[in-house]
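With one protein chain withheld, the remaining protein chains of the complex are depicted in position.
Letters A, B, C, D, E, F and G name the chains as they come in the text, with residue numbers starting at 1 for each one.
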């Protein structure tokens, strides 16, 4: 029931064609969710600057390109995660402005250059193999209008590399930390900064890392109180949450 | 926004105190969920014969008695699962008609004697230790207005005991099967009958039964196509689903 | 012991060649299971309208085509699940009427057009990636003679899309809900409808979804009492159970 | 090496008692961490309004009281989580102003009444059994100087109860959602609001809930992008992270 | 359909009251399982010397004594596993001849002194803590009419203790090996003897033994080909299987 | 130290070239395990009729052929498990008599036709997909000199197919049962026969079968006391253990 | 066969009472392991300074006291781990010199004051709750004759506390690190020192720590190459391994 149809209902009541009692009954049997739709759209306005997002994995190049093209028409930024070069080629054909961020395995189209984030987001990764996930977080945060600084290869077994960046880290408004293997880095970072830390376990490792389970459990049990966790390899989610926080 | 307040809105429109346009706006900013509430209540009427249910575990005798008493006022049947004798004593003080079903660890109050189920529900259990769970299913189904027949101690290692009851089993409209340890019984029963089988893994067993996990996995992998599964020890859920099916 | 050989036994008794006492003894030592066979066949008659089913995965195109052809001779509907186009090509050569349902990855042959289900089955899926599993349920239910309506891409993170279909959902006699990732959809649907909900966890997701385990556990722990669960990605099983319920 | 001792070093250099070269050498062999200490303390100033926290579980009443008393001298708020009435009695003897928050199982001493949070924190819980965890989050957030609003018993199986509070929910700057069993609530809430959601799995449930594992996995796989997760039953951590976010 | 009712059927045929054809039909619709019962009883005769067994855990002293008393009337040996002294006291009251085997936590009544086993059964245990399980195997095997020799505290970290008994071990016809922690003993014993080895993982250990899971997995992966495994702590099962083998 | 070298030691003592005291010392420092070797060889004689076995998986065709050729020179039967046609081609080139058992994925060379087993071994499998594992057990048992009978596709969901073979099953001296999915078959077979049952879980299944884990747990928790279990897909081990039992 | 009996054998040969050939035969049939025993005893001499150890958990006070008393007679140090005050009281009655190390839950008797370790062992623990495990390592190392230094409450979330002790840590010859929760400490310590690190996961934590599993997995996946791991809560094992290393 959109606004128009409800208005008609009221119109009928005003014209005496329908008694208030009957109107209520009719209203009761209409799908109230349409009203909800309206509210949701209204609420959508809060989402200005949010990129449109496609999960590329398992989709054909044609499918990715098709969806990408359609979403691009909304005028905002568009992000396709977990993509490969073949999917990018298909998108590129339709949208010349689309770029491929190799490290992040992401296709991006930046149509909205505005900065929405109030401060800086720091993205930290433990090892060189975690960079793919970290870059996904970086790209996501950038597309959502944030200034992002990254600190790579600062794992806990060489703690001085991390400490050497403490000053810079403490200037961030929110920190994303990606780590595989034992997943210890968020705890250490969490102890160094006074802001929220979003921890991303990565599937980097072998044997008893169990595809990221070890890192995940480690992060959930962090002794630092300012750490919360997203799914294994979910760089996008971390960048998204960090962006929301940075907008506040 | 209950029916009353919406009616007033229409009344104001009818009296010309409010334009249809403004009425829509006002409606838009009211909590539309109240309307939802109304619908839900309406929808509730479909739930005639459904018992009010209390999960007794972890509640004090006083808490159970208090909730039980309040729910009893609705006039329907009341069921408290996972209770003990002390909780029953507290309920009994308030409601003399409440009974304790020892085997099922359930307190019941039967205020609605009507039969809602169209056929019979069969409840089958593998071993004597599974009876607690089976009885919870039985009590639930009975309180929901079904005729229930039970077949206990018919585990797969003595298949003839089960076969001896096949005739009777095939007469049920839906079958609940409770089994711990390897959880094989639902598969065998599923092969014998042509109706839906609700499987309930029980935590009966030790060692590699891992508190019912072995039975649960066994049932989920049943080679019989007519088997669906509820949570470990969830006799209530099985009785509930079976009752819904039997009402159709 | 088939009917023929038993008849001979009775004949001998009638002719006085065998005393009733000796006949009983002889009967006792015959394999009674043959008798069971007979009963099972009889019992089979209850299964009118059940499709013959082939699990295609791991079978060569020739094997699938061979079995399919043989089963088709029974005159009923035939369904091969988890198949690919190459397997379909092999079947098609033998049975021109066979169709390939791409989304469901199923080969179907409809020889029995009768409607056996009393009402409608609703099939709901959370995301676009769950559609393969949902379609398997749809195809299964259709081949078993049911009217099926589907509601796709109505995941819980956009609850209004689900609510917009509530009216339609509540008209189904049984609902199948497919969801991967957190598997929350069956709980929400379960709360909206008053009929049995068959939940199908899908392996859609990554990281801590552990190939559908997260969704499976979520569904087993559903706070809605009318939910029962089948194996991960088991769209066929869900469609089968739903069909049995809809026939009652 | 505190500031004082370093100053002396410089003093010696100024007075010509020590060559710059030797001073560097001496500095090199001093524990540089003391310097770090200083910085950390400085950095601590960022932590104004942070409560001192004690994890009460496994500690004797005397231990809790002793630590509590010592921390109280810092002048800020003090919070002891996972405590019981006996521990509270011991604390009460030393600090008459200490209160016991029964539902949260927390002992609190409020010495700093200042509000540090910029907006409101909403704490949502699915069932009545999750309230203990939710209250821990509430108490933590309050002690950290936030305005907190709670919404209890709004589980997904009765979605209208949640929707009825959507308006209020969307006014929060950050939302904490506690849920056991299938842990579906954060996904639904995440879809309704545009701010960060901190999800807390609780150990409420039985059988295949595996002490909160099912809820944990569900939340990690949330289809809502604004959800991050803390450890099972970690109401404190959720309240802490939410407070940090609300201060930004 | 018991023998009597079938005889009547034949009688009717003999008297010409029923045609053979009709008799077959009537037979077909009788519950054939009764016949199965008879066969099972016959088959039971193969089970001479098998003890009657009660799983004591979770049963009240009265229940154990009641069942024990009833089973004792069959004249064979009776075994109640996982019992305590209170249960024994109750049994003792009814059956003065019942003994309590403390180490095995078993109540036994030996009424059949016959030896059924052809050779000797060796029962080996790794540590002193595994003895409870080992003794349950010993008692079971003895009650089933076997000569049993035990070798305790011969764990793999002191391999010489095991080797010192190799000569004796190789004389057994079947070997039961109980071990907790890493569960390595069956592999070593399996390499030393040329007969079947029944491995019993025990829940002895802590931490990453996960209640016997480590030992169980170890035994299932034994590099010795003559090892098969029973459930964690299932001394009874191992003694039972070993007895069956020793009877061959 | 072989027998020869020890004899020389004694000879030296007899000839007075070495004092008994010095001889003991020298003996002490010789590798006593050589003595053990001798014993092992002696003990080996117990292993007459045991086939030489190669685990083919992960080995190149050349490696398999090389080892196969060398072992064939011992004169006994040779068995290579988990092989493919390419490995067989390589073996065939060296040993024309070698055969490929397709279903069992095994290369066999039968050089010892003797029957060592005293009775018959029955090999039972639940579904057509379990046949690979079952055939591995069959081939192993045959190569070890046993008469083997197999019963395929007798899963528990069609219990009559199994019962129709009960008579034949009860004639076996030991039964191997292979089953994937819920792994229920060994329990049912165990209840039908009075001899040892070796259960082999197979990795057949999908979703919550977790590569055979469900079947494995089911079998370990069997309610039939005569069941012991080997590793997932370990048809060889089951055939081996069954052969040892059948030789007794 | 001890040295004495072998000497007699040689004596008989020397005296011509036994031919060398017969002597070999007789030797062959003697339990050669006795010889092994001798060797083991010899080898034992390498174990000078090793304490006798009792695992107290699950033993009665009388049992602990009995074993303790017997082992004390060997003259070396005696250690009983996982004990309580009641067990200590029983030991104390027999051995006045026995002490109770409360924090380590250990009963110790120091009879051998010698220092065997060449350098210092450092024992580090993350939180105050890990101290029980750390102290068990300390006591073990001390009883094995080592100088031990401990560093408690230096968890990774307050990295400066750890760094403040780096100088001291780098002076140890081997470091034991105990940590629960995320188990990150060994990685950080491993990066700071150039010597072997023995990591001990502790069961400290809750929720997704899964009784120490999270810490265990974290340590096994350590990005520091000098870390090896012992069982959860196995302070004794860590102290033992560290002592062996420190003796080299």
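Definition applied: contacts are C-beta pairs under 8 Å (C-beta built on N, C-alpha and C of every residue); 3 or more make two chains touch, one makes a residue touch a chain.
None of the values given here were measured: they were computed from a predicted structure.
The undisplayed chain touches these shown chains across the complete complex, A, D, E, F, G.
By the touch rule set out above, chain E reaches the unshown chain at residues 126-127, 155-159, 163, 180-184, 187-188, 190-192, 205, 207-210, 213-215, 217-224.
The set of chain A residues touching the chain not shown comprises 129, 160, 163-164, 166-167, 206-209.
Listed by residue number, the positions of chain F touching the unshown chain are 31-34, 36-37, 40, 57-58, 201, 203, 211-213, 216, 231-234.
Assume only the chains that are shown with their structure count from here on.
Each chain gets one centre point, the mean of its Cα atoms, and the points for chain D and chain E are 55 Å apart. Computed centre separation for the pair chain F/chain G is 40 angstrom, with centres defined by C-alpha atoms.
Among the residues of chain G, those in touch with two or more other chains are 32, 36, 163, 207-209, 213.
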